[in-house]
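A single protein chain has been removed from this complex, and every other one stays in its place.
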Amino acid sequence: MYDLHLSAEQLEIRDTVREFVANEIRPMAIKPARMEALDRRPPHDVLLKASRMGLRTLALSEALGGAGADALTSCIVAEELAAGDPDVAAVLVETSLLSHLLFDRLMTPAQRDRFLPLLAADDSSQLALASHEPGSDTELGINYHRSVPLAPAVQCAATRTPSGDWLINGAKTFVPNATLAALVAVPVKTDSKAPAGQGVSTLLVPNNAPGMIVRELEQNAGWYHGLRADITFEDCRVPGDHLLGEEGNSPLAAGIELAGRSIPAVAAMNVGLGRAAYEAALDYAGIRVQGARRIIEHQAIGTLLADMAIRLETARTMVWKAAWVADNPAAVAQRSVADLPLTTLARVYSAEAVHRVALAAAEVFGGMGVMRDIPMHKYVQDALIFLHSGMSPDDGKLRIAEALAEFRRA
Amino acid sequence: MYDLHLSAEQLEIRDTVREFVANEIRPMAIKPARMEALDRRPPHDVLLKASRMGLRTLALSEALGGAGADALTSCIVAEELAAGDPDVAAVLVETSLLSHLLFDRLMTPAQRDRFLPLLAADDSSQLALASHEPGSDTELGINYHRSVPLAPAVQCAATRTPSGDWLINGAKTFVPNATLAALVAVPVKTDSKAPAGQGVSTLLVPNNAPGMIVRELEQNAGWYHGLRADITFEDCRVPGDHLLGEEGNSPLAAGIELAGRSIPAVAAMNVGLGRAAYEAALDYAGIRVQGARRIIEHQAIGTLLADMAIRLETARTMVWKAAWVADNPAAVAQRSVADLPLTTLARVYSAEAVHRVALAAAEVFGGMGVMRDIPMHKYVQDALIFLHSGMSPDDGKLRIAEALAEFRRA
Amino acid sequence: MDFTLNDQQHEWQAKARRFAEDDIRPVSLARDRILDPAQTWDWDLFKKGSRLGFRTLAVPKEYGGPGTDFVTQALVMAELARGDSAISKAFSQNWKWSHLIASACTPEQKQRFLSAFMADDTFVMGKGITEPNAGSDNRLPPEDDVRAGMRLKAERKGEEWILNGEKCFIANANIGKLFFVDARSDPSKSVKEGVTMFLVPRDTPGFRSGKVFNKNGWRFYQNAELIFENARVPQANVVDQSGGHGNLDKGERTGGDLFGDLELAANALGVCMSACESAMTLAKSRTQGGKPLAEQQSVQLKLGRMNMLTEALRSYVLRVAWEHDQKLASANAGFVMNFSTDVIQEVTQINMDLHGAAGFTMDAHAAKLVRDGIIWTHLAGDNVQRMKVVRRLVKAAK
Partner (left out) sequence: MDFTLNDQQHEWQAKARRFAEDDIRPVSLARDRILDPAQTWDWDLFKKGSRLGFRTLAVPKEYGGPGTDFVTQALVMAELARGDSAISKAFSQNWKWSHLIASACTPEQKQRFLSAFMADDTFVMGKGITEPNAGSDNRLPPEDDVRAGMRLKAERKGEEWILNGEKCFIANANIGKLFFVDARSDPSKSVKEGVTMFLVPRDTPGFRSGKVFNKNGWRFYQNAELIFENARVPQANVVDQSGGHGNLDKGERTGGDLFGDLELAANALGVCMSACESAMTLAKSRTQGGKPLAEQQSVQLKLGRMNMLTEALRSYVLRVAWEHDQKLASANAGFVMNFSTDVIQEVTQINMDLHGAAGFTMDAHAAKLVRDGIIWTHLAGDNVQRMKVVRRLVKAAK
């Protein structure tokens, strides 16, 4: 039965996170150095406090010590966090989604018993998935609607030693959370004879594994939020039972959408950023006087604000829908929701909508909108980052178009 | 609990109406005269069949013989009907919403007993609400954010005769369904001394009332779907107990949103029209070959189609949300949905989105997109009508802006 | 740098403006409303315009025409379109092909066809490229498929060519006296290489026009089918006797594509001028809440945008017309055509918004401008038209 009521828990966690953001994140986020986007690294103490509130393991099942949040709840929280600071949000959301995926869905009970203490031992430790390799190409682009395989080749390789351990050699790049991670899931080629894209397994690599070198990337030159790092493996050795899932058939092929929840969460962060920009503009328009009236009373500014409100509300509504469908895929077959790539739709739509919202918000601020002393210019910059990070709108639209044409790669 | 499953009844009625549209409406809608938009009047037999399926009294409670459809179900049906023919949809949707509003919510039991047979006796008869008067101005415009009353003056007046009957004199204009209506609800000034906008009552006028002259308006020069008429009252006499609600305090003040359901239903029709254009373009793109490939396999066309799919899906999603909230206003106070004028948001967003969809669909058709022989040009025209009918996007945005500023007229 | 118009340019502009105001505008809406697409043409109007020189405006002096430059032609197209876009096109359509005769035909062909054209106020011309299954394939031929593109077949038999097939959406097809027709003379080659152009007079045996297309905009301007059933065209009517299309693809070919690009842009400019005037009149005269619309910020922003875009288009159109006169080859002609699509559609839409804001009644003139503007999509601004232009630029870039 169609029903848009949120549960009492959802309402409560939203309030709790909103308050946390107001008290703990915003004061940090508007510090000058952060305003200038010189150092966007999430402060350790904020991550720690967020973790103790349960935000780091939000999606992890209650049985394993998490909050067992579903995709919609995760999106509600992601929006709130990103309204405070998208870089903090990016770190926490990544870990939360991976905690559910790795621990609840993919690990064996023995692996759970072994790795859960790693996560629990240190509230500041995170999780990472090293899916991207240097030089790999994840765009659809020229291959739109052509029957070529798209899974990027995995070059990073692992071989078994006689003792049954794995020896990993190779490199990954732009790995989110890698510098903070207790555990990194690493897709590696384990069957050197298999064709490109096949013979890939995923290994779980603890951060103290010998031969794993993690190098943090400079944040300001990248199209992403949070922290990213390059990882090099030089005869990095992990025990044989660190294999996640089946050998040669990785459950975490490159580009996996973290069980459908990752993209809606990124889109939700995007909406949160847009909301921050919109609310700042709305407040300012209610204070600033020009022509003897508050500028919100001018048609031109009113129209601009209304337009922003429309874009944000439609974006949020689509993100929630995509999140709910990620947890309820049967609703598609039952025909309650359209058979469309809704997560991609929500991601593309919100990225474009929020970009417009941020530019309009800056317009409301006039000359102040470009000053590094106040957050507005950073909202614009953050909106640009969302527009390009992970999946560009152009790429997303081509993927949607293939789905509309019911095109399936062999 | 947030849940996007439709009920079995909702899924069923969607299928039923979709089939009805395919079999009964589309064949009529693509006749040449209708293509040329020369005669967009809904054919009598189609209205009759639709009525016998229960679509005319869809929202009327089951107790009174209707289907008791809620706002969401009404939107689902409105979309399907308009995907076939927006003019047919406009007539049926208006009657359905009025049947609920008048019979279920506003009439006394005695009035119900008296007027229900009028509606039931003839499957082709409709209902009408005569809210607009010649020269009245319903735009916000120059009065944006100014403390002036906006309720348009009601000039059409009724006085009581010594016998207790009402004598109505005056004019209404652009009244939907008036030529087909069994019963017309007419707001009239009953207290000539009251200030503008006050002292207004609503009278129920059967179509055979002496002194009511209905003149159908030419359809092709208007910004509306369905049929509209001018009504003149010349000493039109109705019995005293035809008063709907309280004297001097009309429950149907001009501009009323039919208990919040009317605007989402118009937006749903708008989405239906957009869907018709989109599906035509998608089909064509899958057939038409250029450059030795089907044009859907070209990036440029794929991107265009993806963009259309995004706009339509976001529009539909917003319309459904607005419809659900219209029936569940408490969800706003409970904070599950934002305190925004969602019906206006949905209306503005879908009108702009579908306009873009229709233009893009015509682009996919190339030169054929402007030919009167096929429906595409009419989709473009219909999208323009939706953009202007009732509430223009500009006007809607100013209304939203007043709400964002929490502006309330005295 | 000089935007001044010279006397000849001023004179033709003023003459076109007068004709548009006195003769075109008064009949424009009535012609637009005629339902039968074959009946919208107005020979009296056309003949009057022809006598004023608008039909033969582009014919060089040496062939008895006024020998106007492209700047003049652009100005006249805009002024006529300010009265009615389709009527402007009905005149300028002939310029395209008089350019072509002058630049590509043999002296004998010029003699035969240009003098007939000059002498007859009802002599209109057209060109046939598009076919039922070959629209954009002609404009952007796929490199990997020689079969793509037009199918109209031309087979040589002695001193004659036998043409079989059909063309559609051909301007003036039902009223024209002479057509330039592209046909496939060598089916083993691609469209670029295997096509020959023929001069086909209306009385050619085996040749006739078919159905008139029922467009939703540009009602006055007629497009119809051309049907070839063993049509016999003499070898003497082959354009570019050297064979092939070679020289016609150069920038020199201002009689073909490049003029057509400017034509659409200049025509759009006239439509935008009309929309701007109409909107300004409305904004200053109609009131809402007791005050002129023009006092509202949202109306001001709309008026500003319309006029801004229109003046940007005017600047670009005049530049491109001048570049044509200088025989400069660039992507600008194509770009200004693309740009004119964006501008005409946004400007006419805003004008309609302004007219539609205040009630239930559509303004017939505003609605017509929107319908005419939508014609630009496939002629000037869809993705095929845009890629065609930019590919030239990409090719030229280092």
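In this document, chain identifiers A, B and C correspond to the written order of the chains, with residue numbering beginning at 1 in each.
One rule holds for everything that comes next: contacts are C-beta pairs under 8 Å (C-beta built on N, C-alpha and C of every residue); 3 or more make two chains touch, one makes a residue touch a chain.
Keep in mind the model is a prediction, meaning the values are calculated, not measured.
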*For the chain left off this view, which of C:A30, C:A236 or C:L393 is in contact with it?*
C:L393
*May I ask which residue of C:A116, C:A236 or C:A312 touches the chain that does not appear here?*
C:A312
*For the chain left off this view, which of A:G54, A:G68, A:P206 or A:G222 is in contact with it?*
A:G222
_Please identify which residue in A:D15, A:D45 or A:D137 touches the non-displayed chain._
A:D137
*Touching the hidden chain in the full complex, which residues of subunit C are there? Just list them.*
1-6, 9, 71, 280, 283-284, 294, 297, 300-301, 303-305, 307-309, 311-313, 315-316, 318-319, 321-323, 325, 331-332, 335-336, 338-339, 383, 386-387, 389-391, 393-394, 397-398
_Need a quick check: the contact residues on subunit B for the chain that isn't drawn._
298-300, 303
_On subunit A, where is the contact patch with the chain that was removed from view?_
36, 38, 132, 137, 139, 141-143, 148, 173-174, 220-224, 228, 289-293, 298, 300-301, 304, 359, 362-363, 366-367, 369-373, 377, 380-381, 384, 387-389, 392, 394-395, 398
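Simple rule for what comes next: only the chains that are shown with their structure count from here on.
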*From subunit C, the most remote chain by mean C-alpha position*: A
*Chain with minimal offset from the mean of all protein Cα atoms*: B
_subunit B-subunit C separation of Cα centroids, rounded to whole Å_ = 41
*Can you list the residues of subunit A that touch 2 or more other chains?*
299, 303
*What residues in subunit C touch two or more of the other chains?*
296, 298
